[in-house]
Structures are given as C-alpha cells and as structure tokens.
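All protein chains but one are shown in place.
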Amino acid sequence: MYAQMIKSEATQDDPEKLAAFQARIDAGEKIEPKDWMPEGYRKTLIRQIGQHAHSEIVGQLPEGNWITRAPTLERKAILLAKVQDEAGHGLYLYCAAETLGISRDEMTEMLLDGRMKYSSIFNYPTLNWADIGAVGWLVDGAAIMNQVPLQRTSYGPYSRAMIRVCKEESFHQRQGYDVIRRMAEGTPEQKKMAQDALNRLWYPSLMMFGPSDKDSVHSAQSMKWKIKMNTNDELRQKFVDQTVPQAEYLGLTIPDPDLKWNEERGHYDFTDPDWNEFFDVIKGNGPCNADRLAARNKAWKDGQWVRDGMLAHARKKAARKHAAE
Amino acid sequence: MTAAAAKAQPALTQQEAFVQFLLRMGDNTLILGHRVSEWCGHAPVLEEDIALANIALDLIGQTQIWLGLAADVQGEGKSADDLAFLRDAWDFRNLLLVEMPNGDFGQTLMRQFLFDAWHGLMLEQLKSSSDERVAAIAEKASKEVAYHFERSAETVISLGDGTEESHNRMQAALDYLWPYVGEMFLSDEIDAAMEQAGIAPDPTTLRDAYDTRVSDVLAEATLTIPESRFAQKGGRTGQMHTEHLGHLLTQMQWLQRAYPGAKW
Partner (left out) sequence: MKNEWPLWEVFIRGQHGMSHRHVGSLHAPDAEMAIKNARDVYTRRNEGVSIWVVEAAAITASSPSDKGPLYEPSESKVYRHPTFFDIPDEVGAM
C-alpha cells in the first residue's frame, strides 16, 4: 500500500481512558483532532498518514517522467491532470497529518533525510509509455483497494481526506487501463511494450500490500484502532483475483507460471513476490531510491528562496497595511 | 533568408495566411504548455506545483482547439496531433519567448508573466474577430488567461519585492527575457492580411497597453525594465528559432516519430 510496514507505537496511557477511547472506536465514532487520544494512536497515525502523503508526492516522479513524452495532446493533458491529482492528494493528506500536531515542513524534512518512508513501488522506473498504463491499472488499482476501506477509518480528518482522494481517483485506474489496452491492441511493438510493463511491474505491485500477515507484527493494534482496515494478504488476494481477468482480456500474460484458479478456495493461487527484494528496496536499494530522493531534495532546496521570498513579501505587505491604519 | 529570397516568395493566399496565424496562436500555447508541464513534481511548494499544472492544462487545452482549427482550415486531412507531433522546428510559429528554458522558478514565472500580459490583450481583441470560430476560442481562453495573468503578476510582485535574493533572481530573469518581448509586437504580411479581414488585430497596436500593464506590475515588484528595446526575432515567422526548441521537440515528438502510424 501507500503506507507499508507502519510500526504501531506501544501506548502507556490511563487504562480507563484507553477503554473509553476503544469503546468510541468500536461504536463507529470518529475521533477528531481535539479529542483525547492515546499517544500511540497519534504517533502511528502521523507515521501512516505521513508515509501515505510522501508516497503521493514521490509517486509524481515516475509518472511525471513521461509527461513531456506523452504521444498525443490528449494523453499529455490526462497524464498531467492525473499527476497533478497526486500532488493534491499529498496535500490533503499532509493537512490531515497536521491536525495531529506536526507541520508539513517537518514531515517533508523527515522524508528528505530518510527518517520517513514512502511506498516501495515508486522506487521502480517507468521505462516505456505502457508503464504509464500499467501504473494506472496496477498501482492505482492496488492503492484504491486500500483506500476505499480507509474512508471508514476512525480518525476524522484522515477519513475525510480519503473520501476526497477516492472520489478524485476514480478516473486514474480507468485511464491507465485505457492506455495499456490501446497498446495491447496496437502494433507488435506496442504489444511488446505492454507486456514488458506488466512483467516489470507485476511483483512490485504485489509488494505494495506489505509483507505477509505472518510477518506483519504491527497489524493487530492498528486494526483495533481502525486505522488499518484489512490485512495485507486479504487485500493482495483481492487484487490478484480482480486483476487476472483484466490481464486476460488484454491478451497479456501475468509473469507467474504458477498462477492458477483454485476452485476449492474460490481464489487464484499465485507466487509471492521476492520479499528479499522488497526489504532491499525499503532499505534504500531499489533501482530508483537515490534518484527519487535526490529529485525531492533538489525541488525543496531550489524552492527555498521562493518560499522565503513570498513569505517576506506577505510580511512586508502586512506591516505596510498596519502602518497605514 | 535574404531580402531578395523573401521577395521571390509568392504572396500567401488568405487561407494560407489564416493557417499561419492559427499556428502562431496554437504553437505559443503548445510550447509554453509543454515548458510549464516540465515543472510537475518539482515545484518549490505543493500549492505552486498544482497551480502550474493548471496553467499547463489550460494551455494544452487551448492548443488542441487552435491547432485543430489550423488543421481544418488547412484542409489536408491532418489533426491537431499531426501538427504538434510531426512538424519540424522550421514549421513552428511560436514566439521565441515561450521556448526559452524554464531556468529557476523565477525565470519560469517571469516568462509566464511577460507572455500572459500579451496573451490576455490579444485574446481580448480576438473576442471580436470576424471569424466566429476564432472569437469562440478567444471567449473561452481569455477567461483562463485572465487568471494566469493575475496569478503570474502577483507572484512576480511578491518575489520582486520579497527578499534580497528573490529580488535579484527576478531582476536577472527580467534582464534575460526582456529581449524576447519585442517579437510579440512585430507585424508582417500575415498580420496585415488578418487585420484586413477583421480576424485579428495588428500586433503593433497592442504595445502601448502592454507597456502600461507590465510596467505597473514591475514597478510594484520593485524591478527595473531594461532600457534596450532590442528584440530577438524569428520564432513567429519560423525563420530562426533558438537552439532550445529542437531539444524540446526531440522529447515531445519522440514516440510519434519512433513508431509512425501507431495509435496511442
């Protein structure tokens, strides 16, 4: 997911308050910024919402990589609108996290110096135009699977941000599928691009849901708090079941020779991604980790004079107005 | 091209002149939209990233209509995409200003401001074009561009009158881009034909209003307009673009060129 491996914080609060808090969550109430909340809940949420926001922002880069090479004016406009939406989603999520007592700049700095993470998927490159289709189809598809249930999460501002994100994101997966479908139905070279994109992005997409439940130590607390709504394996299975027929429709082959329908389970059996690769990418050794962080650092550093300049002007203007009154 | 060679060219038909005019409008928005889209994911702050993308989206949308109309009038069965992706640099009719590289955020916003100020005035005039299609495009685009201008002007003011560093950067951007302003107000036989047909104003007539608009904003921004009125030119006639355009086209047109005839 956009938030993977979120460590939940142990919490050492007054048991009575904790029980009352849990009761509110169990009753389906929303927790709002000024309500009492356990410190662990607050910290875990900052980590999760922050990682989600960072993923949207870093996620602009692999797709942005193709904006200037989009093959038609319409594709260029659609892709730009989509990547712009990711920036918007990052913005909504940062604002949600800010209600928990951390500023956007603080979170940004934590991303830039590696103290906060973003989704592993964005450390993979987009190498041909079909990747833009595959990212929309697979990556947004996987993200939506997580984000739809998160609209019901217990934290009010997070839930409201997710509602807005889901509403806007409904076109993203469709445009991705539309791009890759055109390729799959196109010239032999285009078909080759489509298959190549699926080959490279299939397993990284499966990794988005995070490690297998048996290795996922922090899930239980987060699920109890309703800030994680489904287990990793549950969502991964749902994703595979949904995606296989879509790939078949395109005439593309999912790069898993052991993929087959299991009548008894009513699900597809599939091969797990290489978890060693996943942990390598998380540690910073993915194909694009260094480039992604360098790009974010550069934008932040190069933008400093702009942020400072505009703020300085606003202060001057306010001072002048004050003096005139 | 020498003066003699220019004279030897046969006069343009009205239809050819109209196509050239439409290409000038559409290539401006195409190239500037492309430039601005290069920022996506790299702007100084999220709010600016989103705002720049909106400007680029408006410009790309305008391009689709201008070049679509150019292709229609041309009558060779081409599409807006054919014109955008399959012409070479010498066929482009955009102002040199819009193909200048992004530079820092200040240079991008200064370029935007200098263009928006002209673009808004031009579209305002085109709203009363004798050609209904042109008037309709101008009606839609002028609303978008009015906002572009408002935003770029406000940003130029705040960065010009911000910190010492932001002021110096904005002054440098203005000094660098000012020689590309004059081209917006040049006039040739195409403009004469457009003016005569009541399709578009003679660009020279926009200069006074432009100077007022621009100098008001730049004064508030505490920036100094360079004294020289020297104008680089060649973009809108296609006689001589900058070196930058070729690189931009190489990127923009690559897929269409590498896989001719494919549908995307």
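Letters A and B name the chains as they come in the text, with residue numbers starting at 1 for each one.
By our rule, a contact is a pair of C-beta atoms (placed from the backbone, for glycine too) under 8 Å apart; a residue touches a chain by one contact, two chains touch by 3 or more.
Not measured: the values here are computed from a predicted model.
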**Prompt:** Per the definition of touch given earlier, which of A:103, A:242 or A:262 contacts the omitted chain?
**Reply:** A:103
**Message:** Considering the complete complex, identify which of A:40, A:59 or A:88 is in touch with the unshown chain.
**Reply:** A:88
**Asked** For the full complex, which residue in B:154, B:188, B:202 or B:220 touches the chain that was left out?
**Response** B:154
**Request:** Could you list which residues of chain A touch the chain missing from the display?
**Result:** 32, 34-36, 84-85, 88, 91-92, 95, 98, 103-106, 160-161, 164, 168, 307-308, 310-311, 313-314, 317-318
**Message:** Just checking the interface: what residues of chain B touch the absent partner chain?
**Reply:** 45-47, 50-51, 54, 147, 150-151, 154, 158
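Following the convention adopted for this analysis, only the chains that are shown with their structure count from here on.
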**Asked** Where on chain B does chain A make contact in their complex?
**Response** 30, 34, 37-38, 40-50, 53-54, 56-57, 60-61, 63-64, 67, 80-81, 84-85, 104-106, 155, 157-159, 161-163, 165-167, 169, 251-252, 254-256, 259, 261-264
**Request:** Flag every residue of chain A that touches chain B in the complex, lowest number first.
**Result:** 57, 60-61, 64, 67-77, 80-81, 83-84, 87-88, 90-91, 94, 129, 179, 182-183, 186-187, 189-190, 295, 298-300, 302-314, 316
